[in-house]
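Missing here: one protein chain of the complex. Every other protein chain is in place.
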Amino acid sequence: MIVVELQPKIEETQTRPVAIGSDLNVGGSDIVLMAGPCSVESYQQTRAAAEAIYSIGGRVLRGGAFKPRTSPDSFQGLGLKGLEILRAVADEFGLLVITEALGVEHVPLAAKYADIIQIGSRNMQHFPLLWAVGETDKPVLLKRGFMSTIKEWLSAAEHIAHRGNEQIIVCERGIRSFDTATRNTLDTNAIALVKQSSPYPVIGDPSHATGRADLVLPAARAAVAAGADGLLVEIHPRPTEALSDADQALSLAMLPRLAEESGRIAAAMGRRLV
Amino acid sequence: MIVVELQPKIEETQTRPVAIGSDLNVGGSDIVLMAGPCSVESYQQTRAAAEAIYSIGGRVLRGGAFKPRTSPDSFQGLGLKGLEILRAVADEFGLLVITEALGVEHVPLAAKYADIIQIGSRNMQHFPLLWAVGETDKPVLLKRGFMSTIKEWLSAAEHIAHRGNEQIIVCERGIRSFDTATRNTLDTNAIALVKQSSPYPVIGDPSHATGRADLVLPAARAAVAAGADGLLVEIHPRPTEALSDADQALSLAMLPRLAEESGRIAAAMGRRLV
Amino acid sequence: MIVVELQPKIEETQTRPVAIGSDLNVGGSDIVLMAGPCSVESYQQTRAAAEAIYSIGGRVLRGGAFKPRTSPDSFQGLGLKGLEILRAVADEFGLLVITEALGVEHVPLAAKYADIIQIGSRNMQHFPLLWAVGETDKPVLLKRGFMSTIKEWLSAAEHIAHRGNEQIIVCERGIRSFDTATRNTLDTNAIALVKQSSPYPVIGDPSHATGRADLVLPAARAAVAAGADGLLVEIHPRPTEALSDADQALSLAMLPRLAEESGRIAAAMGRRLV
Partner (left out) sequence: MIVVELQPKIEETQTRPVAIGSDLNVGGSDIVLMAGPCSVESYQQTRAAAEAIYSIGGRVLRGGAFKPRTSPDSFQGLGLKGLEILRAVADEFGLLVITEALGVEHVPLAAKYADIIQIGSRNMQHFPLLWAVGETDKPVLLKRGFMSTIKEWLSAAEHIAHRGNEQIIVCERGIRSFDTATRNTLDTNAIALVKQSSPYPVIGDPSHATGRADLVLPAARAAVAAGADGLLVEIHPRPTEALSDADQALSLAMLPRLAEESGRIAAAMGRRLV
């Protein structure tokens, strides 16, 4: 049996933590769990998700209000009403909110209702949007394009920083490969590389990176083990009825299991999950 | 802070452990570390690597004797002499040996000198070779083709099993993506998926999956966190002088660090590194 | 020697031609050449390109006024002034204009100055932009995302058509593969498949699809032979001094050669290049 006694040591990083709300940091010793539904569908659905997060001690609620999707006939989100629900529910439980700005015109709304503005994978190189969030004073979570190199991803972050906003968190959400067994391929190499070479905290999205609820837990563990500073996870009170991304949403009952397993990996890394 | 108290639980698996030597199992609760040089270059070099493995309590020595490479002008391996060195050094330290059979004609030699016969990524669909190892009584480690789907990989394993040899371990060694920042992309989704859906133990090769020594440790941790049953790692007494794969070999001094970090993740998974 | 005498026959297509200006159709028996600089850099540069197009009997001038690029420090285009130059030069030679709308806010400008509004590859799934051009009465050229499936590409076209504008031309401009010998990989299969299964005319962009001036001519021929209804080509009076995409721009002196070779393939297809 291998037993090696060494001082715990995380790789040296350049990470510059980003403050969220008044008492949370992404990119420090804490690993931040962000969870919620893909789309805000109703007050009840969102409140149930928020309660599940609150119950395990989580701090950040995610949810999409603008959800244009590949097919124009799919559910496209609740819009402003979705943002209102998200904020109201988050306030009820003392949670912070992350939501996506889909276009330049959504940026003021997202900045008003959310604590973190998300830029989606398909928009990673939509430069007018990058410039617009670069001119706000809100933390930005920049998802990697599923077809973008690490270099292009970090260059996209520079487009934001260039406009004055350096509160940037990047998010690895899986890349497109030749294999269709999973929706995307989680790129843990990218997580490790960003930690070593960039100032931005990096979080993992095991839901999009796998597209399958049954693979979300191992992907979350792998992301944390590779050095991720947080997790962004889709949960739903009734996954099979979700109006978007039904295949990859965890049930609320699975959230404690995700937190427990990810938390143990975090502890093995000398960090803690919050 | 998130604290969830649950019984430790690994995903349910179908894994059927494979016995190596007289007292080692791949695919049970132990996670097996296999390490050594890419190419056997000399007795001294191989002995130094074996000693490093022995020192931390490791059990398996890897090394290549036949190393045809992309360019015909590169170092092509020591051949039979390499196998003899490998066996002699392993016996000196009581280690088991894994080595690659490059062609059908190498199978009897590999079966004679090694405890596990490796099929390389470029040969994953070289069917005559699969059939040849399928007719031996030695455990086989089948590397995934770097652009093969999970389905093709498991079908290749069936070609071996079909000939009567079911002692098969599969190895995720990174797939080729559009990003060239790393040599390959470690596919942790594939590790998790094989654990759920296949009878074969699966190990991770963080050396080829990254191609960069500075990313081997996080990749090894991610593989273990995703559920890998073992690790296959390249080490070298003087990495910069290695005749093949110099960029990705860990120095011997880094091996205890790899073992310590991977061992902590293994423990968080309720397993132990051997 | 093989000599087979058959009636010329192009594959049966569903293509619904799109009228451009008063006397040009894309998607009928003519194959439409569109050429011009990547970026409008000056009146002189644009006029030289337009003159070269006019000299060979070409009808459509391309040029970019808004050019945000991967790095925020690169040349970002002349903006409105670029559109004015483009229109003035095109009018001088009786040419039609195609230019890109980079964001929703550019759509009214592009609709005012251009005859065809282009949606770039990075914006193929920027839905607010698709909706905005879907509400204009101008023909739209929708470039394929360089890592988008054919299905996603045609679904993006549906987002435009859904808003009422069915004057859609799609453009294959190369996809990202694992090989970096060329900037992208021209997907002639996609051209043939769109011709068979979709109502939209499809044109090929051999400049982006190769990223190398020395491969633009064979790529243009291949696109036409696969069934493309047009070509979109980057040309520059002094390619080595181009402020963007210098490696892939053809010199003006090469344009007649491109037209001659593509024209001969067009004739072999029973079509003509205009």
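As written, the chain order gives the labels A, B and C, with residue 1 at the start of each chain.
The definition used in the following text is that a contact is a pair of C-beta atoms (placed from the backbone, for glycine too) under 8 Å apart; a residue touches a chain by one contact, two chains touch by 3 or more.
This structure is a prediction, so every number in the text was calculated from the model and none was measured.
Of the listed residues B:Leu102, B:Cys171, B:Ile235 or B:Leu252, which contacts the missing chain in the full complex?
Only one listed residue reaches the unshown chain, and that is B:Leu102.
Return the single residue from C:Ala49, C:Ala65, C:Ile119 or C:Ala226 that touches the missing chain.
Considering all chains, including the one not shown, the answer is C:Ala226.
Tell me where the left-out chain touches chain C, residue by residue.
1-6, 8-9, 11, 33, 56-58, 147, 149-151, 175, 177-182, 185-193, 195-196, 209-210, 214-215, 217-219, 221-227, 256-257, 259-260, 263-265, 267-269, 272-274
Residues on chain A that touch the omitted chain in the whole complex?
Considering the whole complex, chain A reaches the absent chain at 147, 176-178, 180.
What residues on chain B make contact with the chain left out of this view?
Where chain B meets the chain not shown: residues 68, 70-72, 102-105, 122-123, 125-129, 145-148, 152, 155-156, 158-159, 162, 176.
Here is the rule we go by: only the chains that are shown with their structure count from here on.
Which is it for copies chain A and chain B: same residues on both faces, with over half shared, or different residues?
same
With centres defined from CA atoms, tell me which chain sits nearest the overall protein centre.
Closest to the centre of all protein C-alpha atoms: chain A.
Can you compute the centre-to-centre distance for chain B and chain C, using the mean CA position of each chain? Integer Å is fine.
Here chain B and chain C have centroids separated by 48 Å.
If you average the Cα atoms of chain A and of chain C to get two centres, how far apart are those centres in Å?
The answer is 36 Å.
Which residues of chain B are in contact with two or more other chains?
Counting only residues that touch two or more other chains, chain B contributes 147, 177-178, 180.
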